[in-house]
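Here it is: the structure, laid out below.
What you see is the complex with one protein chain gone and the rest in place.
Residue numbering begins at 1 within each chain, and the chains themselves are lettered A, B and C in the order written.
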Amino acid sequence: MSTSTEAPESQPQSQPEPKAPKQGLPGWAVQGLVAASAIVLALVVGAILIVIGDDEVKLASSYFFAAPLDTLSAAVTAVGEAYKALVVGAVGGLNPIAESLTQATPLICGGLAVSLAFRTGLFNIGAQGQLIIGAILAAWVGFAWHLPPVVHLLVAILAGLIGGAIWGGLVGLLKARTGAHEVIVTIMLNYVAIYLLQWLLTTTTFQRPGREDPISPIVDASAQYPQFGGNRLHLGFILALLAAAFVWWLLNRSTIGFELRAVGANPDASRTAGMSVGRAYIIAMVVAGGLAGLAGTQQVLGTDLPLTDGVAASVGFDAITVALLGRGTPIGTVLAGLLFGALNAGGLQMQLQTQTPLTLTTVLQAVIVLFVAAPALVRSVFRFLPKERGAGAVLAKGWNG
Amino acid sequence: MSGSRLPGSPSDREAARMHLELAGLTRSFGSLVANDHIDLVIEPGEIHCLLGENGAGKSTLMNMLYGLLQPDSGEILIDGEKVSISSPSDAIARGIGMVHQHFMLVPVFTVAENIMLGRETTRGAGVLDRKKAHALVRELSDRYGFDVDPEALVENIPVGVQQRVEIIKALTHDAKVLILDEPTAVLTPAEIDELIEVMRQLKDSGTSIVFITHKLKEVKAIADKITVIRRGKVVGTAEPSATEEELAELMVGRAVDLKVDKAPAEPGEVQLEVRGLTVIDERGHTAVDNVDLEVRAGEILAVAGVQGNGQSELAEALLGLIPIAAGTISLDGRDLSGRSTRQRLEAGIGYVPEDRAHDGFVGSFSVAENLVLDLFRKPPFGSGVSLHTGEIEKNATSRVDEFDIRTQSIDLPVSSLSGGNQQKVVLAREMSRPLKLLVASQPTRGVDVGSIEFLHTRIVHERDQGTAVLIVSTELDEIAALADRVAVMYRGKVVGVVPADTPRDELGLMMAGASQREAEIAATEHPTTLGTI
Amino acid sequence: ACGSKPAEETPAGGAKKDFKACMVSDSGGFDDKSFNQTSYKGLQDAVKELNISEAKAESKSDNDYPTNMTAMVAQKCNIIVSVGFKLEDATDKAAVANPDIKFTIVDSAPAEPIPNVKPLGFNTAESSFQAGYLAAAMSQSGKVGTYGGIKIPPVTIFMDGFAEGVRHYNTTKSKNVQVLGWDDAKQDGLFTGDFEDKAKGQNTAQNLITQGADIIFPVAGPAGLGGLQAAKASNGKVNAIWVDTDGCESAAEYCSVLITSVQKGMDVAVKDAIASAVENKFDNKQFIGTLENGGTGLAPFHEFDSKVPAELKSELDAIKADIISGKIKLQSKAQPKAS
Partner (left out) sequence: MTETTVESRPTAPATIEGPAERTRRLRVGGLMLVFAVIGLLLAFVTNGGKATFQLVSGDLEGSLLKVPAQGTAIFLAVLGLAAAVAYLLRRVPMRYAGWLGAILGICFIGAFLCWAAAGKVFPLANQFQGTLNFATPLILGALAGVLCERAGVINIAIEGQFLVGAFTAAIVASTTGSAVAALAAAAITGVLMAALLAVFSIKYLVNQVVLGVVLVVFASGVTGFLFDQFIQEDTANLNTPDVLAAVKIPLLGDIPFIGPILFNQTALVYLTYIAVAVVTFMLFQTRWGLRVRAVGEHPKAADTVGIKVTRVRYTAVLWAGVLAGLGGSFFTVGYAGSFNKDMTAGNGFIALAALIMGRWHPVGAMVAALFFGFATQLQSQLQIIQTPIPGELLLMAPYLATVIAVAGLVGRVRAPKADGEPYVKG
């Protein structure tokens, strides 16, 4: 009935097929290339640090002018050996690979917890605290309850999920009800969680019988993730992948995820469209907390570790970095988690073989992320890299959601 | 840049005339050629109107002139000399000023701070001299008959006044060429009158003005020359004497029916009943004051009023977006007062918010997703927790067709559509489910004539299907075109509900607070220019 | 950068023995100015004296323990030293799986003895008792203060002994010197909450000083250094006693305020354990460092040697004898239990 649809002239103007995406490499290949180049650049930075820190090089450079080649060969040797150890430790065989995957497991879940909140417009700096609470509950169920196999594991996992979900949900609730800024609340709750854990470990409920040390018993065998073969890799890794698939489904194929994304992108329009912004915040933080809690279960149910005050390691913080590297998407988070896991595993091997401090791994991780996050910078070094389209600023959003 | 001075006296300005020529300016965004070899000459002291559909490329052209965008090719000549304008500061330095289509004001700054930004008045050593700035603003504001308080925060003043602040800002930049990109979209008829007066003053003092608007009446009232752009190309020029229909046809490329075909309303049962509605806003002001309203099925009630007199709050309160202090809202006999926005939408209210980019759609979502923004939970788009993306896409394809939404793909983010098309997305979504009541705030703000025609037709069509329609608009044209009855709001109160054929002058006076009777008398004694525009 | 190339060095003591001693740190790292560092010193001493080779693995987090342990096993170590109770599980597991590798663990013991694991414990309560007595005697103000990093037994054992020592001083001398920062009966006191925040440790010590304490006994690793800094900043009014190592060596810049240190002889114990393995005399009997066997004790007084009265020195010796003889019985629950 509208006149305009009948008029031939009003057809959408010249609509050439969006031609850009058809040329050259597909998007994922470009991203992969950029990521690989970023890693190369980061390794160069790491190499510089290795060289200046290496004793042999220091020694050789003290007589640099007498025998410059010594310095050079010392440097090459130092870097070569260090990186060889890194690679071998990360992917050099079945066991190293299993170790990398094991290290990646909690990072993936933690990264998902951060990504999911991100997509809802929330900055979840609290994965650390959520993970701790999840680990506390999972471990407690694991060693204090005695249930039949399978059931025990399931209940322990559930307890971990609930623990994390409560700790995360609290943040969502406070944000929804009072407007309290999630960054402050998550930072503070991280501290509260660690002090809570420290205190619990002095109580008889949590202390290992016969010990005064703040260390819990190891969970019952019935509550442990089954392991694959002789290494530390366990079922938790599969759960992490399933969690990633779940988050993908939640965000892209569920009504709840639609709402979360909408609230994350434009809370006002979402409210106008009848969504409850507060509810979305609570849901997002409950699920994010649950994911971090799952990471917590992987710490205490998977790798033979008891509950101690170091149970969270720095997984909750590394998770933030992993989430960036993964650009807030589940698949990206998995890949980023794997990379970080490999770097951790390789880093241990590197310090073992070449006495390179673990702090170097930390620097490498930070530098890799910096480069991956700034494709333009990588491209200005490696001119041959094709341009990426529509990526880059995906996560670039401010405090105001 | 330090210190600031008032625009030069008229004699200064004679010397300051500028001859501006754009030659073959071309700019594309990806595969889209937004400007395709555009030539344009702006003579000193002329008011040059640019006309064109939404997305025709007007703003793009002006943004290149102002240094916000760089042309792919073509050149800009000032007084016959080729110049390159690589940033707004270049443009300002050369005497080009611009009032942007979207407000370029910092909401948390005062009026004076906004005006001095970029050319601050200082007491030396970079310390702001606010007193001097206030005096300056007062002086300019008096000179042009604007009434702005330099110390008010911009976020607290009505949009009409904000627009004046924008204009004062451009004036302090001593422009020889002043670009006004759709400045009238948010102004009331009286405010438009004032602006046109100011433009005449400026022109008399030698300033050239490029004036972009979608309102053909304004073009005819003020233009010296008219250039029409369609799909990035200049398709012709026109004289101000051309009829509105001729201009519209040139713009859109086909005949446009400026009058909506509208059969008389056949009102049915009362659908919306509002009693004693009172809304207190965040600052503790009574925004809506004890309002009673009824809208029947199959009729269009227009709420007229100067921006900031409570209409927006009325609409938001109907949807439950802001809490009400007192009163009841019932739809089809059902009390909705305590219900959530979602429940109200599900009860059969459709809502087109006033500020579409802010409240109407999620810019980074695709067209398809935005078309189900408030429908995604219900079949066929969703069931339980799962989302049916196939259905969502199907729906998008058919809505895009039906509403002639111009987009390269339903997967593109809505933020990449032009304003008019964004508005069509919102309307298409709200009209794609059975409604009892449609609440639409400023449904055609900033939309070109072709699209207005289409949107109006759709709204009337909705009415004819038996939906009660409540339109909030500051456009008397729109009210005249759509309304069956008009409720006029002033300071939160409904000062009168009058028939649609009430003379414009009378409506205008009621919008200024006169009661219906006073307005009738005054309108006959002192007719204003309102009638002509 | 200039200079001439040194001649090829030959290892001083000829070829190394075919014996590899290894160590895994806990998450504190080898530079924790505390037990990892001291234990590592033991390894280095052993390497030097016994002419053996070494390998070490630092752990950045609890996650790394099993991995590092496995890596050490893979390195074909003859003995693996693990530092800290957190490594207990990983050590036990590796020990059971590798019966021909020797293990020894600092500050912990397996629940059931394992043939190839030698636990090393330290009853630092004993030497802290002496330190408490010394502090009480040296205090001008009649108040001494202590604080910890985190409330865990390896920390509170020092604080317990310290408090008991002060009490002993009060009973024998009928004085009323107060201990601020730890109530051993209630097992509650002053903690900074972590081992890193030196500024916080310093402020905490300052709070004790404000309350009148003139001798500070910080048990908080690097955060404890803040306590030494606070003492140093008091310009001679306040002094301190360090823990784990001789502070005049590990934190030499603070030697001027250190009356003494409560040494935990992890270096010696570790070295001895390695030596026993080298000499094929390894056993799995728990070693508990005591005053008696020199596994713990007070460090030299260094700059305070002249300020500590001779009489007091002999009282300290008497206390030592009484503790060894069992005349003085310590109460602290955190003392390592002989297995």
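As a working rule, contacts are C-beta pairs under 8 Å (C-beta built on N, C-alpha and C of every residue); 3 or more make two chains touch, one makes a residue touch a chain.
What you see is a predicted model; the values in this text were computed from it and never measured.
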Notebook entry, point to check: Which shown chains does the hidden chain touch?
Noted result: A, B, C
Next item on the list: Check the options C:Gly193, C:Pro218 or C:Pro336 and report the residue that touches the missing chain.
Entry: C:Gly193
Notebook entry, point to check: Taking the entire complex into account, which one of B:His134, B:Lys169, B:Arg344 or B:Lys424 touches the absent chain?
Noted result: B:Lys169
Note to self: Using the document's definition of touch, tell me which of B:Ile209, B:Val306, B:Leu345 or B:Val426 contacts the absent chain.
What the structure shows: B:Val306
Notebook entry, point to check: Of B:Val41, B:Ala135, B:Ala325 or B:Leu412, which one is in contact with the hidden chain?
Noted result: B:Ala325
Note to self: Touching residues of chain A against the unshown chain: what are they?
What the structure shows: 49, 52-53, 123, 125, 174, 177-181, 183-185, 187-189, 191-192, 195-196, 198-199, 202, 317-318, 320-321, 323-324, 357, 359-367, 369-370, 373-377, 392-393, 395-400
Next item on the list: In the full complex, which bits of chain C touch the chain not displayed? Write them out.
Entry: 29, 31, 33, 145, 151, 180-181, 183, 188-194, 196-204, 206-212, 222, 225-226, 229, 232-233, 252-253
Notebook entry, point to check: Since one chain has been left out of the picture, which residues of chain B touch it in the full complex?
Noted result: 1, 63, 66, 68-70, 87-89, 92-93, 98, 100, 103-109, 113-114, 116-120, 122, 126-128, 145, 147, 149, 152, 156-158, 160-161, 169, 173, 188, 190-191, 193-194, 197, 280-286, 289, 306, 308-309, 322-323, 325, 491-492, 508-509, 511-513, 528, 530
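Definition applied: only the chains that are shown with their structure count from here on.
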Checklist line | Chain centroid nearest the full-protein CA centroid | finding: A
Notebook entry, point to check: Distance from the CA centroid of chain B to that of chain C, rounded to the nearest Å?
Noted result: 75
Next item on the list: Provide the C-alpha centroid distance between chain A and chain B, rounded to the nearest whole angstrom.
Entry: 45
Note to self: At least two partner chains per residue is the criterion; list those residues in chain A.
What the structure shows: none
Check: Quick one: in the complex, what on chain C touches chain A?
Finding: 1-6, 27, 55-58, 60-68, 71, 75, 85-86, 88-90, 93, 108, 111, 150-154, 193, 333-334
Next item on the list: Provide the residue numbers of chain A that touch chain C in the complex, in ascending order.
Entry: 59, 61-67, 70, 99, 103, 195, 198, 201-202, 210-215, 218, 232, 299, 303-306, 308-311, 313-315, 344-345, 348-349, 351-352, 355, 357-358, 361
Check: If you look only at chain A, which of its residues touch chain B in the complex?
Finding: 1-5, 7, 9-10, 12-13, 15-16, 18-20, 252-259, 261-262, 265-266, 268-276
